[in-house]
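Can you keep this structure in mind? I'll have questions shortly.
With one protein chain removed, the remaining protein chains of the complex are shown where they sit.
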Amino acid sequence: MTEPVLSVRNLQVEFASRRGTLRAIDGVSFDIAKGEVLGVVGESGAGKSVTGLSVIGLIDPPGRIAGGEIHLAGLRIDNLPPEEMRRVRGKRIGMIFQDPLTSLNPLYRIGDQIVETIRTHLDLSEQAARRRAIDLLAEVGIPAPEKRIDGYPHEFSGGMRQRVVIALAICAEPELIIADEPTTALDVSVQAQIISLIKRLGRDHGTAVMLVTHDMGVIAETSDRVAVMYAGRIAEIGPVQDVVKNPLHPYAKGLMGAIPTLAGDDKRLVQIPGSMPRLSAIPRGCSFNPRCAFAFDRCRVERPEPLPRGAQSVACHLYDSVPAESAA
Amino acid sequence: MSDAVVQHKVEQRGPREARPSWLKRALDSDLFYSFRRSRITMIAAAVTLLFFLVAIFASWLAVQNPFDPAQLQLMNSRIAPLWTADGQSPFLLGTDEQGRDVFSAILYGLRISLVVGILGVLFSGALGILLGLTAGYFGGAVDGLIMRVADVQLSFPAILIALLINGIAKSALGNKLDEMSMLGVLVLAIGLSFWVQYARTVRGSVMVEKNKDYVAAAQLIGLPAPVIMLRHVLPNTMGPILVIATINLALAIITEATLSFLGSGMPETMPSLGTLIRIGNNYLFAGEWWIVAFPGFALAALILSINLLGDWLRDALNPKLR
Partner (left out) sequence: MLAFTLRRAIQAIGVMIAVGIIAFSMFRFAGDPVNQMVSLDTSGAERAAIRQSLGLDDPVIVQFGRYVGNAAQFKFGISYQFRLPVTDLLMERMPATLELAICATIFAMVCGILMGVYSALRRDTWLAHAFQAISLIGISLPTFLIGILLIYLFSVTLGWLPSFGRGEVVHIGWWTTGLLTLSGLKALIMPSITLGLFQMTLIMRLVRAEMLEVMRTDYIRFARARGLTTRAIHFGHALRNTLVPVITVAGLQFGSVIAFAIITETVFQWPGMGLLFVQAVQNVDIPIMAAYLMMVSLIFVTINLVVDILYTIVDPRLRSTVSRAH
C-alpha cells in the first residue's frame, strides 16, 4: 500500500483555562489516502474542527498540540517551525471554512485575494497568476469568471462565495483539503452542488479530502470512509457503507439511527438520551458510558482502545473478546 | 466607541432561597471578585476615597481658610515647600503670591472641583435619563427632535459647549458673578454638555422594553405603562448609567478645571484646582514651581483614579468587552 497523504497518530490537543487544562482531543489516529474522502462526523464539541485545525497548524493559544504526530506525505508537520508550517498551509493543505460570507476579506476584490494566494506559493507573474485565477474560478463553476474576478465578495451569493473559497483552497494544487462544515451555512439547495464540487475536485486532482461535518447525510453521500468522533476521541472508523449499514459502536448505532431514510419507514428514529459531556466533566472509563444502553462495569473504569473489526475499527469494550480483569 | 451600550449582567439567584446578608452577597458578587483581582483598581479606589475624605474634612485639615482674605498675609507670600531650604512652618507645600497656603488651597479647591463635578454629573444624568425616557416612550417626532439635538451636540466637544453656555450665562446675568452663582453656571454648563450618553442608553433600553408583552399585559389590567416600564428600564440601565456617570465624573472635573484654567470658571477668590493651576502658571517662569505643581498633581491623580475605577467598572459589568 502506498503511503497515506495524511497520517495522524495519537493526537492530543489541550486548552489551558482558568479551571485547569482541558483535553479537547485525546488520542486520535487516522489516515487518509490519496484521492480518498474521509468524513469526520460528531456532535458539536466532539473535537472534529479542532482535529482539522491541528492538522493545518492553526490551533490558537491557549490551545496546543500536547502529543502525538501528524505526517503529511511522510513529512512530520505538527512540530514544524511557524514559517515552514506557513509554507505548507495553502500550498500543500487547503482549508475551507464553514461560513463563506465571512471567510473573504470584504475590502479586496476576489481576484486580488486569489492572485495574492497563488503568488505566495507559486513563482508566477501577476498576469500568469491572474490567468490561473480565472481558470480556477471557471473550474469551481463561477460563470463569466473573467468578469467576476474583479468583483468584491459582497457581490456574490453565499454559494458562489463558497465556490470562491474553494478556488482559494485549491489554487496551489494541495495534496489535502480540509473542509470544515463547508455546507452548514448554505441553503439546502446549494449544499448538494458544493458537496459534489468538492468531491469532483478531489477525484480530478487526486486530492485527499478531510470533510468535517455533523451531517451524516452529507458523509454518506460523499465519503469513502468515515470517522465518528465523540468527546475528543474516535469512537468508530471504517468504510462508509460498513459504518452506515452496520455500525458497531453504540454511539454510532444511535447516530445512524438518527438518519431518516426514505425506505426505512418501518423504524422510529432512534434518539440517544442525554448529551455529550463538557470537556471539563468527561467521565472516567468510556466517555460514552453514562448514555450507553449496553454499558457494564468495565466501561465505567477502563477507557476502551480502538479494536480492528474487519475493515472497521471500534473503541468499545463490547467487542473485546478477552475481557481484562476488572481494575477495581 | 464611548457610547457603546454596556450590557447589564443580572445576577442569577434561585427563587426564595435563604438570602444571605447584604454584605455577604456583596462580597460574593462577581463585581467584588474582579475588584479584588485587580490591584490597580484597589489602589485607585483607595486614592479616590482619600480625595473625597480630604475634601469633606478640608476645614479640619487645612492650616487656614484660603477663601478668607483676612487669613492671608502678604508677608507669607511665595514661600517654598517645607522640605526645601526656604520652607517655613506650617506651610507644607509652600504659599502663593497672596500668602495662601498651597496645601490648604488644594484641600478647599478639591472640594470645589468635586462639588462641581458631582453636581454636574447628577444634573446631566437626571436630564439625560429624563430626555431618554421621553424620547423612547413617545417616539415619533419627540424622539426625532431630541435625538437630532443629541447627534448635533455629540459632534461638538463638550468643552466648547460648556464655554459657550458659560459665556451666554455671563452675558445674561451680567459679567461679574459672585462665587456661588459662578458655581451654579459651571454645573449648568457641564450638565448641558454631558447629557447625551445617558439619554441614548436609556432610550435604547426603553425601545427594547416597550414592545415586550408585559407592557401590553400591564396596560390590559389597567396599570399605567410608563410606571411599569420605569421599574424595568431603570434596573436594566443602572449598570451602564453607573459606568457613564463614573467616566463622566472624571470628564466633568476636567471640564471644570479647564474652564477655570481658561479664566471662565471659578474666580480667584474661591479657587478650584483649575483656578489654582491658572494662578500658579504665572509663577512658573519665576521658578516658583510649587504653586502650580501640587494642584496639578492632585488634579491628575484624582482624574486618573476615577478613570481607572470607571474602566474597571465597565469591564466588570460587561465581561464581553474584555
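When the chains are written out, they are named A and B in that same order, and each has its own residue count from 1.
Simple rule for what comes next: a residue touches a chain if its C-beta (ideal position, glycine included) is under 8 Å from a C-beta of that chain, and two chains touch if they have at least 3 such contacts.
All values derive from a computational prediction rather than experimental measurement.
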Report summary line: Among A:V8, A:V41 or A:I56, contact with the omitted chain is made only by A:I56
Report task. Tell me which residue among A:V88, A:I198 or A:V228 touches the hidden chain in the full complex. Result -> A:V88
Query - Touching residue (missing chain; options B:L130, B:L164, B:L234 or B:M270) - result: B:L164
Report summary line: For subunit B, residues touching the missing partner are 1, 152, 155-157, 159-160, 163-164, 166-168, 170-172, 175, 250, 254, 257-258, 261-264, 277, 281, 284-285, 287, 289, 292, 296, 299-300, 303-304, 307-308, 311
Query raised in the report: Considering the entire assembly, which residues of subunit A contact the chain that has been omitted?
Result: 56, 58, 86-91, 94-95, 97, 99, 102-108, 116-117, 120-121, 152, 154-155, 165, 168-169, 172
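The rule is short, and it goes like this: only the chains that are shown with their structure count from here on.
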Report task. Averaged over CA atoms, how far is the centre of subunit A from the centre of subunit B? Could you give it in whole Å? Result -> 55
